[in-house]
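Heads up, one of the protein chains got dropped from this complex, but the rest are sitting where they should.
Each chain carries a letter (A and B) given by its place in the written order, and its residues are counted from 1.
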Amino acid sequence: MRTSRIKWHIIVFLAPAVLVYTAIMIVPLFNTLRLSLFTEVDQERVFVGLENFRTLFGDPRWSESFWNALGNNFWFFFIHMLVQNPIGILLAALLSNPRLRFSALYRTAIFVPTILSFVIVGFAWKLILSPIWGIAPEMLDAVGLGFLYQPWLGLEETSLTTLALISVWQFVGIPMMLIYAALLSIPDEILEAGECDGITGMSAFWKIKLPLILPSIGIISILTFVGNFNAFDLIYAAQGALAGPNYATDILGTFMYRTFFGFQLQLGDPHMGSAIASAMFVIILIGVCLYLFGIQTRMRRYQF
Amino acid sequence: MNKARRNPFNLFAAHGILIVYTVIALFPVFVILINSFKERRSIFREPLALPDGESFSTVGYETVFNQGDFFLYFQNSLIVTVASLFFVLLFGAMAAFALAEYKFKGNTLMGLYLALGIMIPIRIGTVAILEMMVSTGLVNTLWALILVYTAQGLPLAVFILSEFMRQVSDDLKNAGRIDGLSEYTIFFRLVLPLVRPAMATVAVFNMIPIWNDLWFPLILAPAEETKTLTLGSQVFIGQFVTDWNAVLSALSMAILPVMVLYVIFSRQLIRGITSGAVK
Partner (left out) sequence: MTALTLKNVNKSFGKVQVLHDINLEVEDGEFVVFIGPSGCGKSTLLRVISGLEDATSGEITIGGDVVNMVPPAKRGIAMVFQSYALYPHLSVKANMALGLKQEKQPKDEIEARVAEAARMLSLGDYLDRRPSELSGGQRQRVAIGRAVVRKPKLFLFDEPLSNLDAALRMNTRIEIARLHRTLDASMVYVTHDQTEAMTLADKIVVLRDGRVEQVGSPMELYNNPANQFVAGFLGAPSMNFLPAGLVGGASDTTIGIRPEHIRLSDTGRLKAAVSHVENLGGDTNVLVELADGTQMTVRLFGQHNVAPDEAVSVDFDDADTFHFGASGERLRDATVLATDALQS
């Protein structure tokens, strides 16, 4: 046996990926965590331990912004779970009917918003909802609901929910496709066995299909969670770095961006930025761990 | 139609819901596109009307072409996307092959290490990435973006490709070995061609997020000559925010390339998602 011989080809195959991944992703990740323990005094980097976090959670000027952004972020996520996934499941369930014609056409069209950039999506909806252009009020007028119109993106109470719904509009294609795939993978014979047992229509959905697509719903939920907690682009494109009106749409991504780069009169602070990034890291890590150990292990993947 | 079992009304309702949602999905794109070809007054007077002889105008596009360097932005986006995809696929496939093919100490651990990045977004490390790019002089170069997107795409690429490479028959590779092929030849000549469909899936998955990203171009390469199309249109629209013709035209210009890519690759993309590659 020559097991002790170094297998160079394995190293050659692994090296590029591991090097790039480590250098650009892992090292900066930990470096960011490390930077959050420093601050800058007279252009010198000095170690301050958890001082930045004490500021972030303790100093009312910071903590207010942080809790506001975190709360907004949870609301943003909540709207996604509440609206995006049910719509995605509904569309997928409709599309998976083998007798439905034009299914590929619907699928392709409904996926279009997902491929557009946040800049396009943000501005397009901003224009459509804008009171200046008047498409939204006019359309509501046409169905006699004109009195409902408000400049939703401009009001503190409604702007965050409106942006969340725009984001749902953009991304509903992803849960739709994943659930659609999961539904297609259920063998016909199981549904036919259900039919012989009298389980058809809605009860076939609730009693057979839904339990079988639960693992996919779990994956979609964690993908949504991670995506929402590092979201930035849509808010930035539609409302700018200030996440107006009056920070009503500020989420962790925009908060970190402002802190890191500075805005208006405040100077950028990479160390506080790192502290916020670390907080985001911990939140995402908790979410992923909850999913991996709490949800995924309990959900069975079914072998058909 | 099966009378005994299925209610035609259900199918009718299904079409109804899907048509409504399709309209909701396409309406904003449609409104932007038609209004970009209208002169200013018609945009406001009849936003939902198609451009006709009277209202037709390309004044917005003229502003876009005169004021913004959209061709350069487009070129930057293209270079960044193509180069990033190339490295993601090459490095990803190599690492996936090593993990799928060889039993070595730490194989599982290496797989887990590379899979970490699937769930943890690379944006968390932005502060340190910027610092590194500044100190290596890569800031405001397209290389900064290419490196970041390569690192971002690798975890999922390795994961998907190694799943597929495990399915390549051992007999085939062993036949190659008996014929005296080196491990490198086996990888490039025998295995890569067989996992081409999976490579295409990975490419399509990565293409859209790279093309559409705003965060890293904004932070790592905001200089005029390295702006991507996404950042370029963001900045342009911000400057011309009151010039509705220009804004609508710029949006249409930004929509066009992705739509073309989508039309070309939509089947691949949808097949990729539905094949369960991301489960």
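In this text, a contact is a pair of C-beta atoms (placed from the backbone, for glycine too) under 8 Å apart; a residue touches a chain by one contact, two chains touch by 3 or more.
Because the structure is a prediction, the values reported are computed rather than measured.
Novice: Among A:31, A:63, A:130 or A:200, which one is in touch with the chain left out?
Specialist: From the options A:31, A:63, A:130 or A:200, the contact with the absent chain belongs to A:200.
Novice: Of the listed residues A:15, A:190, A:242 or A:288, which contacts the missing chain in the full complex?
Specialist: Once the missing chain is taken into account, the touching residue is A:190.
Novice: Out of A:71, A:86, A:146 or A:211, which is the one that touches the chain we can't see?
Specialist: Final answer for the missing-chain contact: A:211.
Novice: For chain A, which positions touch the chain that isn't shown here?
Specialist: Answer for chain A: residues 187, 189-190, 192-200, 203, 207-208, 211-212, 300, 302-304 touch the chain left out.
By definition in this document, only the chains that are shown with their structure count from here on.
Novice: Roughly how far is chain A from chain B, going centre to centre by Cα mean, in whole Å?
Specialist: So the centre of chain A lies 16 Å away from the centre of chain B.
Novice: Which chain B residues qualify as touching chain A in the complex?
Specialist: 5-7, 10-11, 14-15, 17-18, 21-22, 24-26, 28-29, 31-32, 43-44, 47-48, 87, 90-92, 94-95, 97-99, 102, 104, 110, 114, 116-117, 119-132, 147-148, 150-152, 154-155, 158, 182-184, 187, 208, 211-215, 218-219, 230, 233-234, 237, 244, 247-248, 251, 254-255, 258-259, 261-262, 266, 269-270, 273-276, 278-279
Novice: Which part of chain A faces chain B closely enough to touch in the complex?
Specialist: 7, 9-10, 12-14, 16-18, 20-21, 23-29, 31-32, 35, 87, 90-91, 94-95, 97, 99-100, 102, 104, 106-121, 123-125, 127-128, 133-135, 138, 169, 174, 177-178, 180-181, 184-185, 195, 200-201, 215-216, 219, 222, 226, 230, 232-233, 236-237, 253, 256, 260-261, 270, 273-274, 277, 280-281, 284-285, 288
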